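All protein chains but one are shown at their positions in the complex.
The block that comes next holds chain A.
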Amino acid sequence: MTPALDPVIHPIQRLRICALLDPVTEEEFAALRDLLETSDSALSKQLSALAGAGYASQRRATRGGRSRVWVQLTPAGRRAFHGHVAALTALANHAGDPD
């Protein structure tokens, strides 16, 4: 059975966020923003959408007097991301079939 595309992850910026968070336990918000070359507000908006679906979570930690926000993929988010990538791969391969 072909896995289904996930509408929450489908927008390219959210897909990139998931791909960047997938191999790490968590990532700092500022580092993620710099990697994506986006603004704080744009990243917050995308993370809210992922958090709303239960795919991402955030925690605030203070160290050395500086407050930092850490972002992580939840297990459900990781599963959804892998399923979405499998669906994309199937779709791309299927269109390449001669029939």
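As a working rule, a residue touches a chain if its C-beta (ideal position, glycine included) is under 8 Å from a C-beta of that chain, and two chains touch if they have at least 3 such contacts; residues count from 1.
We take it that contacts and distances are computed from a predicted model.
*Asks:* Which of the following names does UniProt give to the chain that is not shown: "YvlB/LiaX N-terminal domain-containing protein", "1,2-phenylacetyl-CoA epoxidase subunit PaaD", "Transmembrane protein" or "glycine dehydrogenase (aminomethyl-transferring)"?
*Replies:* "Transmembrane protein"
*Asks:* Which residue, A:Lys45, A:Arg59, A:Arg79 or A:His94, contacts the hidden chain when the whole complex is considered?
*Replies:* A:His94
*Asks:* Since one chain isn't shown, list which residues of chain A touch it in the complete complex.
*Replies:* Listed in rising order, the touching residues are 10, 12, 15-16, 19-20, 22-27, 35, 82, 85, 88-89, 91-92, 94-96.
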